[in-house]
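Shown here: the complex without one of its protein chains, the others still in place.
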Amino acid sequence: MKTEDTIRVNALPVKTYRFLKVNDSALAVPESLVQYRDDWSALQIVKPPLKRHPDQRGGGASPDQNPADDPGVSLTRSPFSALPQEIREIRTGMGEAADALFEEAGIESALLTVSAFGATMMLPAEITCGSSALSSLVIRMEAHSEAAVILDIRGGETGCAAAKTFFGLSVRVIAEQGATLHLILVQRLDGRVAHFEDIGAVCAEGAGVDMTTLTLGGGQNHLGARATLMGDNSFFYNLSGYYCGGSASLDLNFIADQQGRDTISRMIFRGVLTDRASKLFRGTIDFKRGATGSVGDEQEDTLLLSPDVVNKAVPLILCGEEDVEGRHGATIGRLSEEMLFYMCARGYSEDDARRLIVQARLKSVAAEIPDDRLRWEVEQWIEKEII
Amino acid sequence: MAETKQQVTDIDRSLYDFKDDESGDGFYRIEEGLTPDIVQQVSEEKHDPDWMRAFRMRCLELYNKTDMVPWGPSIEGLDMDRIATYVRHKSEMKTDWEDVPEEIKNTFERLGIPQAERESLAGVGAQYDSELVYHNVREEVAAAGVVYTDLESALRGEYAEMIREHFMHLVPPTDHKFAALHGAVWSGGSFVYVPKGVRVDIPLQSYFRLNARGAGQFEHTLIIVDEGADLHFIEGCSAPKYNVANLHAGCVELYVARGARLRYSTIENWSKNMYNLNTKRAIVEEDGVMEWVSGSFGSAVSYLYPTTILKGARSRMEYTGITFSGEGQNLDTGAKVVMQGEDTSCVISSKSISKSGGIGTYRSSVIIGRTAHRARASVSCDSLMLDSDSRADTIPAMEVLTDDADVGHEARIGRISDEAIFYLMSRGISEADARAMIVSGFADSVSKELPLEYAVEMNNLIKLEMENS
Partner (left out) sequence: MSLLEVKNLSVSVDGKPILHDIDLNIGEGETHVLMGPNGAGKSTLGYTLMGNPRYTLTDGTITFGGQKLNDLSTDKRARAGIFLSFQNPIEVPGVSLSGFVRNALHEQTGQPVKLFSYQKKLRAAMELLSMDPAYADRDLNVGFSGGEKKKAEILQMLLLQPKLAILDETDSGLDVDAVRTVSQGVQAYQESKNGALLVITHATRILESLHVDTVHIIVKGRIVETGDASLIEEINERGFERFVPAE
């Protein structure tokens, strides 16, 4: 299936000076994209659901259905174009052109429906060197459900002779009333893989998404996430950590679209850039009129470890409502001299001090992985690879 | 208030065709009322040297070729045809006092502006005796070797070469559409040259030149502060300036030499039918300091981003600004800085107030280049929303190309805290006054940078704005 060569993705909700070249980004797309064959139907439940929460009314199960028949978590398949309209209409961080890729390539979506409370699921994605694949995951969190879904993305090993490996992942989330999804994306792809993660969530009253992303690999990375906080008291929390070295690039576009009353968004970005890496961060807190009592907070913290890095940041706050609190802060720079001196004064060499701080920064994000084995694995990776 | 709204909506849009649907990006194609003949005529009337005439013609070409930017407030209400008329008939352009909007007259009244001044500000009066004051100032600073004159005549005087070297080099006409327009029809404005080591104790004020021929809309200000010198220049005033032809496309070019310091303060209160597309830029050499103090209250639409190029090592920039967007206004303001030298630093502190449906946008760009080792940048923008009809958008951007830079950025959007209002009311202050006090306090960071009489004027202006609900 032929697709366009380059599409525009990660657009800023409001444009700015053109000379900055941040209004959107180009994503080079391979000619033929195939379906990524996942093994998610096996439903790796690393932590089984608890007994139903007393507030739950059987989730999506019909009244006649015996609660014991409802496993609380199920996975079905559906062509992207056959998904219900409310799912296809979810706006994502990367935008419509990226979404169109899936439809055009005839991708089948994995539809994960959660009605239970307390489960943790692992969805590994092992990418074959040289492949150009797309994967689509839709998560429906039924009312008052709660689950953690971990996407562990790896592959495209070194030593791979094939020209290019491309892997695109779309995650769409519907969080119904009172539901909470903990979404964890851990990416440790080989440094020559072109990769994107296109995330979109819609949250109903009292529902929310708590997201953690850890980008430790990949060559050209695009990560876009948009949370539409429609219901009152809905929320979006995000903690993103990244380490870009070599000539890797990371292009981010996060949008918290706050529409309901008393909504909360908190987005934190902790990153490290070294060698010749480049990063473009776009983060938007968008208070729509009527979002009274809402709070939005965005913090970006970037460590620069080499003189050849390129770092761009565009943190936006758009506000059409008086009764809100919006805040963003960004710090960019080297390790503080004070901190280095303090550590050296305790006997750490400068290199050791730097390594410790950089690793600590990434481990603080890894700490949010709710699976002991994976978390340990990632911490080991950080200790070994991040020098 | 109704008067103002009427002012804006009554502009006859059939005069031009605006939307280019094919582009889909909102690019504007403006029917040109400005012809080469008109520009030629203007140039002749001014007795331009040949190079300036040629320059104007090139700029006109550029203007016709260049598209409007695809971001920022809409300039649909811009009356381009009137501009052509204005430029051509400038010398005869006079408004009837009767035609001056009620709102403007009220503001004059409230701010206590003398009658003669009022007429001048409204483009109604002829000569105004501020000419006398201006004259006296000139003599005072001339003793120190400071040149403070109108730019047009300086083009033919002993500083002609200096001006030619600098004129629109900092802001080239290729910069954007309205820089090109400015280059073609610029008229009036000041030229200031401060010799080495001279400290000018009193602020020079462009207000003195308000009524000079061709003043106002397409003024070009060129200031050169030589090594070790020090100058404070104040542009504008809090009284509203009214113009029938509603475009202000001015240009300010500031050269700060080694070890010199320049403070450029502006209180802008163009009447609320105006489109303020102003370009201000400064370039700073080693150890030089550039300070911007800016209060934006007027215009229907503003595009205003004082830009500083920190070229020399250890050069510094400080920007303190406040923008008040009220009913019918869409003010897009901020600052831009490019850091090139080593050990440079900049501090940007911006405040914005949005009220009664006004749209206030803070837009900025901080670029730290590869050679800007140990650069330090600190940006802070605070936005205050006074109601939910209004908008406050913050669109900052940073680009860092060196690892030893230190960049901190902070933005906050919110409302007046109920506790603060309660506290003031518990001290016997009415709610309306409490709100006005808090907003004034919010603007304090700017008013304290201004000479006293300007600060007082600015505070009066704020009070006035707060009352108009």
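Letters A and B mark the chains as written, and numbering starts fresh at 1 in each.
We adopt the following convention: a residue touches a chain if its C-beta (ideal position, glycine included) is under 8 Å from a C-beta of that chain, and two chains touch if they have at least 3 such contacts.
From a predicted model like this one, the values you see are computed outputs, not experimental measurements.
Student: Can you pull out the displayed chains that the omitted chain is in contact with?
Tutor: Within the full complex, the chain left out of view touches A.
Student: Sort through A:28, A:82, A:344 or A:387 and give me the one touching the missing partner chain.
Tutor: Counting the whole complex, the residue in contact with the absent chain is A:344.
Student: From the list A:6, A:41, A:81 or A:364, which touches the chain that is not on show?
Tutor: A:364
Student: Could you list which residues of subunit A touch the chain missing from the display?
Tutor: So the residues of subunit A touching the missing chain come out as 336-339, 341-350, 352-353, 356-357, 360-361, 363-364.
In this text, only the chains that are shown with their structure count from here on.
Student: Averaging over Cα atoms per chain, report the distance between subunit A and subunit B in Å.
Tutor: 42
Student: Can you name the residues of subunit B that touch subunit A in the complex?
Tutor: 69-71, 336, 363, 365, 370, 383, 385-388, 390-415
Student: Under the touch definition given earlier, write down the residues of subunit A that touch subunit B in their complex.
Tutor: Within the complex, subunit A touches subunit B at residues 14-18, 20, 22-23, 287, 289-290, 292, 304-307, 309-334.
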